[in-house]
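I'd like to ask some things about the structure below.
Not every chain is included here, but those present sit where they belong.
We just call them A and B in the order they show up, numbering each chain from 1.
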């Protein structure tokens, strides 16, 4: 029954990678807390690099400097 | 003043249905807790079926199997 929300920047995660995140997060809750996976929800948000900031700069800016 | 966030899969909810969710969620808080609706916010997030997992599978996969 847990709910997991994963926020990443929108930089080309594939359908397969997102399926792996869903499987991995579900398995983690089953393994660590013995949760029933039946109604265990995982929601992945992909956020534009203009809309994600670290240490006061957008990821768009950080990528340019890197 | 409450804040309600509704997350659904992006599968064609119409503008009218989203208006009904906004009205219904607002009315629920007014009815049950007597809240003033003036600054009562409702935000609906529509999530791609690749990005939503239940019981370890993406909704995209679950729809194929159904």
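We adopt the following convention: a contact is a pair of C-beta atoms (placed from the backbone, for glycine too) under 8 Å apart; a residue touches a chain by one contact, two chains touch by 3 or more.
Keep in mind that this is a model prediction, so the values were computed, not measured.
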item	value
Oligomeric state of the whole complex, in copies, if 2 are shown	6
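Everything below uses one rule, namely that only the chains that are shown with their structure count from here on.
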item	value
Inter-centroid spacing, chain B versus chain A (mean Cα positions, whole Å)	20
In the complex, chain A residues that touch chain B	15, 18-19, 21-23, 25-27, 37-46
Complex contacts: residues of chain B adjacent to chain A	7, 45, 47, 50-58, 60-61
